[in-house]
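The other protein chains are all here in position, but one chain of the complex has been omitted.
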Amino acid sequence: HETQLLFDLSKQGRRALRLPPCDVPERPIDGLLPAAALAPAPPALPELAEPQVVRHFTNLSTQNMSVDTHFYPLGSCTMKHNPKRNERAAALPGIADLHPYQPESSIQGMLHILHEMQEYLCEISGLPACSLQPAAGAHGELTALWVAAAYFKDQGQTHRTKVLVPDSAHGTNPASAVMAGFETVTVKTLVSGAVDMEDFRKKLDDNIAVFMITNPNTVGIFEPQIGEIGDEVHARGGLMYLDGANMNAILGISRPGDFGADMQHYNPHKTFSGPHGGGGPGAGPICVVEKLRPYLPAPVVAKRSAVSHQHSAKENPQSTIRNPQYYLDYSSSKSIGRVRSFFGNVGVLVRAYCYIRSHGPDGLRRVSEQAVLNANYLLSRVKHILPVPQGDRCMHEFVASARKLKTERGVTAMDIAKRLLDYGYHAPTVYFPQTVPEALMCEPTETESKETLDAFAETLFRITEEPAELLHEAPHTTAISRPDEVYAARNPMLCHCS
Amino acid sequence: HETQLLFDLSKQGRRALRLPPCDVPERPIDGLLPAAALAPAPPALPELAEPQVVRHFTNLSTQNMSVDTHFYPLGSCTMKHNPKRNERAAALPGIADLHPYQPESSIQGMLHILHEMQEYLCEISGLPACSLQPAAGAHGELTALWVAAAYFKDQGQTHRTKVLVPDSAHGTNPASAVMAGFETVTVKTLVSGAVDMEDFRKKLDDNIAVFMITNPNTVGIFEPQIGEIGDEVHARGGLMYLDGANMNAILGISRPGDFGADMQHYNPHKTFSGPHGGGGPGAGPICVVEKLRPYLPAPVVAKRSAVSHQHSAKENPQSTIRNPQYYLDYSSSKSIGRVRSFFGNVGVLVRAYCYIRSHGPDGLRRVSEQAVLNANYLLSRVKHILPVPQGDRCMHEFVASARKLKTERGVTAMDIAKRLLDYGYHAPTVYFPQTVPEALMCEPTETESKETLDAFAETLFRITEEPAELLHEAPHTTAISRPDEVYAARNPMLCHCS
Amino acid sequence: MPFTYNTEEDVAAMLEAIGAASIEELLSQVPADFRLDRALDLPPAMGEMELDRHTRELAAMNVGAASGAVSFLGGGVYDHFIPSVVDTIASRGEFYTSYTPYQAEVAQGNLQAMFEYQTLITRLTGLDVSNCSLYDGASAAAEAVLMALAAGKGRTRVVVPASLHPEYRQTIETYVSCLPGEVVTVPAPDGVVSLDELRAAVDDQTACVLLQQPNFFGCIEDADEATRIAHDAGALMIAVFDPIGLGVLKRPGDWVAAGEGADIAVCEGQSLGSPMQYGGPFLGVLACRASLVRRVPGRIVGQTTDRRGKRCFVLTLQTREQHIRRDKATSNVCSNQGLFALRATVYLSLLGPEGIKETANLCLQKSRYLAERLAATDRFELAFEAPTFKEFVVRDREGRVDELVADGLAAGYLVGVPLGPLYPDLADCLLVAVTEKRTRAELDRMVAILTDDAAASPQRSPREPAEVG
Partner (left out) sequence: MPFTYNTEEDVAAMLEAIGAASIEELLSQVPADFRLDRALDLPPAMGEMELDRHTRELAAMNVGAASGAVSFLGGGVYDHFIPSVVDTIASRGEFYTSYTPYQAEVAQGNLQAMFEYQTLITRLTGLDVSNCSLYDGASAAAEAVLMALAAGKGRTRVVVPASLHPEYRQTIETYVSCLPGEVVTVPAPDGVVSLDELRAAVDDQTACVLLQQPNFFGCIEDADEATRIAHDAGALMIAVFDPIGLGVLKRPGDWVAAGEGADIAVCEGQSLGSPMQYGGPFLGVLACRASLVRRVPGRIVGQTTDRRGKRCFVLTLQTREQHIRRDKATSNVCSNQGLFALRATVYLSLLGPEGIKETANLCLQKSRYLAERLAATDRFELAFEAPTFKEFVVRDREGRVDELVADGLAAGYLVGVPLGPLYPDLADCLLVAVTEKRTRAELDRMVAILTDDAAASPQRSPREPAEVG
């Protein structure tokens, strides 16, 4: 039974929304606007009744797996619980209904939140300056690289054209580097997931602009030589960028600014529980060292009083509130300018603010501890079923390999992933990082129980015992079976033709 | 795979909610309360984490069929679309957060809604007085019968002990009559669904208190002799009560007060789109003739100005609002008193208010017209498959019979109902009214499309062609197969034993 | 018509299939005499945008507990905190747009949730059986009385204390009014029922005794002794309880001793995660001993197995109900408050044993703090000596209760329920409730407002933040 498309449901003359009559004297449209600018007819949107719209999308929703319904160990995505209290706060009148061009005096509560977020993110990263503007992790990378480029230009170091990226990094790293005008150089990693120091040193030269590192890296290992890497990059005059995708592992445990990072982005939709929204929105705020502060995009939220930024979280809150004192600061003449319209993905930042306030310093640290505990526990349960090349320890995630299974029985990581769907589990990330053959990257997060991890491991075991044929054909119980992706790419049908 | 119970998921030490520390000087509980009143330990509630609670109930919800997801032609229940705008309004601060004992000056907006609802319901019923207090249709019946009892007592007519009820009536009618101290007398109905006038006249005598009639009745027929019935009841000094469950058929088309009813209840959760909530809450406001007004439960909402109630909907709204003038009127000394705590099921009434305001007079009439059209259309499509004893016409619903199918092939109404579930349709009401053998009572409501009705009729046809064995075993695709109801009743297991 | 589908073409095609010339022809079933020959006299239709504006304007004319006021109102409805998860779950269309689970195969969501609700209520009350809920606390109390009268085999006397919620008493009176039965009220001169007078009122014609714990005045009753009095006379004990109170107070089923307490327990479940909504819809909770199960009104869910042996849930014991038994039913109650029972289930799942205990403790500590602060002023005294749980009665020595309410409202405070309309001899008294939501700053400000001592606490509007940093 196929799910109908909106367009299949349309029938001429149906209406779901009734607008009020025009309460000012109405004039013919062609008397108000030039004929050449007018459309002959409104766009061919579907015509539906409200109940139809509700039923269509409600039923569509149930064809998704989601954190609210299933264990979702999608490695590198930190699919943790999305607290409902955050949704409530973000939807409040006075939060959701603010226009970005309102007078500052009418949005002091909002600016308070944003200012505090700048402070919190700086404290967590150990870096002193923050821009909340980037719209996603990749956008944060790009923004930081623009900042780096502007800095080097300002320093007269235009020869710095290279960005070094480990081969296990997210694909966005090299893509961002190219968009910021750099060339990328790939650095190898070892089986353990650590940077191959030999290769690193071979590629490092005086043309380095930035080394982009993910730490903990994408196999879930805290880079053992991060100190050396930072020192050597700095010694060559380069900057170290920290891809913050894996911050969920080290909150309150270790700070990028302390282990040598000059710049980092956050993924608040991962680390700070902003929901993933079926693909977005996220946000990608960045923090940088002091010397890069002048280059940050404008505006930042500032306080009119002269109080040091570092300690404002401890001030008497009353005085903070009583005098409208937050404002948007556009003053830096060295700013790279705008990277997007308006202030930032505020809705996501408000949820992150709620999350940080809900946890406090001890709670945030416990988040990371429990995320690391859960990952290590799952690793200990899984390694006998699917080997984990990186070893017996991980931070918040690990990468298992189905290579042996593939060699011996022809069962691939994809087969296992698809079969997990039948058992009511979302699959781990597969075939990433590309450095691990038949990779299954598992990130349980701290918001899952031992019972769930046990059941998942038992299911994995059961699957590896199942006939290969059954696995090749999996999934069997989902709304659709495996789609023909090759056909889709070769014969792109990207919209419904009427 | 069984769904776990909340209690299966519990583990000692888990917490989903953190209360703030006590900010007043805290004293030992046993110093504040007598030892004999204290519990040795808090109740054995399950211990869960928030993500667990969210996932448990979200997944539970998807085991329900509902109007938002499926066609739900459950006859007599008017499972129409529940507009989301009503939910938004009912949840507004200033609506959802009002306490019933607030000063009247702080709730003029709410009292305005309730006062207007009284007016609207009077206008729609053609009866001049209204009480919004009853909590459900059955409660409205009971309240009206108490009102009738008080009226007769006041009139010195305590010999009126009988309540007449057609055999096709909802079971709540006789049950309510008994609770109000009356004895019930059943009046037969014809195959057409109409009251058997001969039997009616046989049972009618001077001891009649109330004739309770559902019109349109439960087979969806507008009682052809309603005029005569009312006249004869009145001639004997009795009152006619209109069970308003089927008001969805006659909004703006015919008014109970005009066809002889002295009292009626509404089911706002049916007629006025209040959602059914998996079983409730509903509401059961009643309207009555003038002579019964003094007996209504207290309070009613009144206006301090001397303006006639009948016309207030047309007043200048500004003046209505500027002077706090709505108040709760407890003044009638003849009132039967309270039938419940506080004012009424206000949340449901607010939704009904929104519904009436969304439709206006023309829209409400169109609701009934379209409900009647949809029912007649479905009847015309179904009668060839399953005979409809009442004939070729109906109002908002009709009752088909599977008697022939049962005789010929052993397939029951229940088999058909269960098989419909496999095809993604909620079943019609089965085995009610008891006057129709193997009854399937279908009420499509106005908020379904011709396409849906066509597909439903085609499915019914397909089912009647399927092997009897397959139907006896249905449903096949639902979360569970047919439950053992006999076992449940003989071995009641009504809670989870720890 | 945003909610209907039929286009003009649909209508024409449908009429043709029916064999009718017009919708008007279909309506000709209605005798011409009874056709309304005019449009209904109702205001014209509003689109969603207009409705949204209209309802927001009406809402803005009210002052509510979440919309600008600090509430100390109680008397059976309380401003407890509602966790966001409760709203999230209850706003799932599959829950709120479904109906009575007649087709168990496609209603296991509702049925299991109701089974879990029943289990939670039995654990809360210490009794054996819970139904799936009734309309509200008052009607649940009245239904409990009807159960007791039916079980009492001819006993007709219903004994209620004056310390029972007056609206509950009035509701019981209405329910009994047309039946053989009389309601006798026992005074509560010191804020708790007089045990001597209770003993005197209970006789061998007494079907049941009711007791509210904590009672309407917030006071703790001697529930054990009252239960002994009822049971000694062969009457049933009906407890009216505060579900939040059970975080610290003995369960009704455990009064006297475990298993010897109340026979039926009822309460208003609004405190368990439901908004106040100006008084409803709410949640009538009813639990009882196993021996009374066949007399329980309303729906009950039971566990069974399906044809494949899988655990599942169904409506059961339906022979009690009116759709089967008609005039022989235990009650006319047909629907339940499913959505609010669901809210209570989610709420209790979130609270857990420690959460309900902490919530109860905060209510207790904060209400006693406020009571003592008020009693320490010249103007106020506590009306009763009995210990209280989360609300209490304070007497204004100046007797200007209405003024207090008006002044409070002007300051954004809903200071309490004036008792005069309910108890004429307490016309100088105010019933004040304090939930876990109230902060110490609000309690101190409340004292200042009631004592007109603007200097005692900084003048802040309630919308200003108490703490923001």
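We just call them A, B and C in the order they show up, numbering each chain from 1.
Assume contacts are C-beta pairs under 8 Å (C-beta built on N, C-alpha and C of every residue); 3 or more make two chains touch, one makes a residue touch a chain.
What you are looking at is a predicted structure, and each value in this text was computed from that prediction instead of being measured.
Participant: Hey, which of B:L5, B:L33 or B:V54 is the one touching the hidden chain?
Facilitator: B:V54
Participant: Touching the hidden chain in the complete assembly: which of A:G237, A:P281 or A:P437 does that?
Facilitator: Hidden-chain contact among the options goes to A:P281.
Participant: Out of A:G227, A:G410 or A:P467, which touches the unshown chain?
Facilitator: Residue touching the chain left out of view: A:G227.
Participant: What is the set of chain C residues that contact the non-displayed chain in the whole complex?
Facilitator: Residues 43, 48-49, 52-54, 56-58, 60-61, 66, 81, 83-84, 88, 91-93, 436-437, 439, 463-469 of chain C touch the chain absent from view.
Participant: Tell me which stretches of chain B touch the chain missing from the display.
Facilitator: 11-20, 49-52, 54, 58, 83-85, 87-88, 112, 313-318, 320-321
The criterion applied here is as follows: only the chains that are shown with their structure count from here on.
Participant: With chain centres taken as the means of their Cα atoms, state the distance from chain A to chain C in Å.
Facilitator: Chain A and chain C have C-alpha centres separated by 45 Å.
Participant: Would you kindly tell me how far, in whole Å, the mean C-alpha position of chain C lies from that of chain B?
Facilitator: 20
Participant: Give me the residues of chain A that touch two or more other chains.
Facilitator: Correct list: 11, 49-52, 54, 58, 83-84.
Participant: Identify all positions of chain C at which a residue touches two or more other chains, and write them in rising order.
Facilitator: 1-5, 10, 45-48, 83, 85, 88, 93-94
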